[in-house]
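To start, I am sharing the structure in question, which I have written as structure tokens.
Here's a slice of the assembly, chains where they normally sit.
Letters are used for the chains, namely A, B and C, taken in the order the chains are written, and counting of residues starts over at 1 for each.
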Amino acid sequence: MKFSIQINEGPYQHQASDSAYQFAKAAIAAGHEIFRVFFYHDGVNNATRFTMPPQDDRNVVNQWAELDIKNADGEPELVVCIAAALRRGMLDESEAKKNGIEGNNIHPAFRISGLGQLIEAGIQSDRLVVFGD
Amino acid sequence: MAIKKFMYLNRKASYGTAYAIESLEVVLIAAAFDQDVSLAFIDDGVYQIVEGQNTDGIGMKNFSKTFHALGDYDINKLYVSAESLEERGLTADDLMPLVYEDEDDDWEEKPSVKIVSNAELTKIMSEQDVCLSF
Amino acid sequence: MLHTVNKSSFERNSLQSCLNTIDDTSVILLIEDGVISAAKNANSSMLADLATQGRVYALQGDVDARGISSKVADNIKLVDYAGFVDLVVEHGTAVSWV
């Protein structure tokens, strides 16, 4: 079956991203496909390549990156909502350049895109599961 | 591809958290896709469409007027829980008069908001293909 | 003490928890979504006694933002942020029921 996942909260503050990761891993292990993971609201903060968790704790960002969810064109299907990301200070190289900001912090396993990608995920997938506050 | 039924489940008041404004942002985008869209306002979500919101005193953006735009985008199924309203001492008169123009009825202006019992809401939810929660 | 409550009593238990442990001289200030508990509604009896004693305040800006300024329950006093600051000064230790 084809699943998509919406994540509304950031790493370490809420369990949402951890639960979603465990769910995604189990779905893949059971032979299902993850069509897309859409990071919305504070969920966009899961995409930071700047994270430095304590050595005895899990690395939430890297866990997602290691699932390596991509589409047939090889693009990441860990998708970060651009509107939610920009106000919260999550930038990729192209947005940083466009806005004249020095630096960027989106992990390369993720990509920034519009909210339409969430609707499309709902249309294309057999199931969409939301994890949030 | 068959049209899917999308429900947007709104259970939180505006301003205290971003869920209300960012839910509305999705709904406006959803209009561009040719799907069947419903919004449910349950619990404190009913405060999102209370008339007369004024954010001058808190320095945040008052986005409540944007709900009036939904009708223009053919989003006209806004279900409000009657029980949630009543518990909160609110009535239909406290809500914004959100309307749409019905193209199947000579563009007559009709209300978008329907106040429904939890029993009716249960039935409506049962028919959905996708539920986005905020 | 000044107790601040920032969530609706319909959504969370924080106002109830505050009421469970408030002493006889402390006051409550409702802010953010906490002002929903200031409106006349099915939960407003929770605060009525304290309000009668003049010990319940609500932040005007948050009340206005939620469109419920005409519905504030009897005896709840509205303050602006300057009034919030004064309450913190006057009432000693501030306890937030976040």
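To be clear about the criterion, a contact is a pair of C-beta atoms (placed from the backbone, for glycine too) under 8 Å apart; a residue touches a chain by one contact, two chains touch by 3 or more.
Small disclaimer: the values here were computed from a predicted structure and weren't measured.
With each distinct chain shown just once, how many copies of each does the entire complex in this file contain?
A x2, B x2, C x2
The definition used in the following text is that only the chains that are shown with their structure count from here on.
Rounded to the nearest whole Å, what is the centre-to-centre distance of chain B and chain C, using the mean of the C-alpha atoms as each centre?
Comparing mean C-alpha positions, chain C is 28 Å from chain B.
Just the number, please: Cα centre separation of chain A and chain C in whole Å.
That pair's centroid distance is 38 Å.
Residue numbers in chain B touching 2 or more other chains?
Residues 17 of chain B touch two or more partner chains.
Considering chain A alone, which of its residues make contact with at least two other chains?
Within chain A, no residue contacts more than one other chain.
Would you pull the chain B residues touching chain C in the complex into a rising list?
12-17, 43-44, 47, 50-58, 60, 62, 64, 86-90, 94
Which chain A residues qualify as touching chain B in the complex?
Residues 6, 8, 40-42, 83-84, 114-116, 118-120, 122-123, 128, 130, 132-133 of chain A touch chain B in their complex.
Using the touch definition from the top, list the residues of chain C that touch chain B in their complex.
The contact residues of chain C facing chain B are 6-8, 10-11, 32-33, 36, 39-44, 59-62, 64-71, 80.
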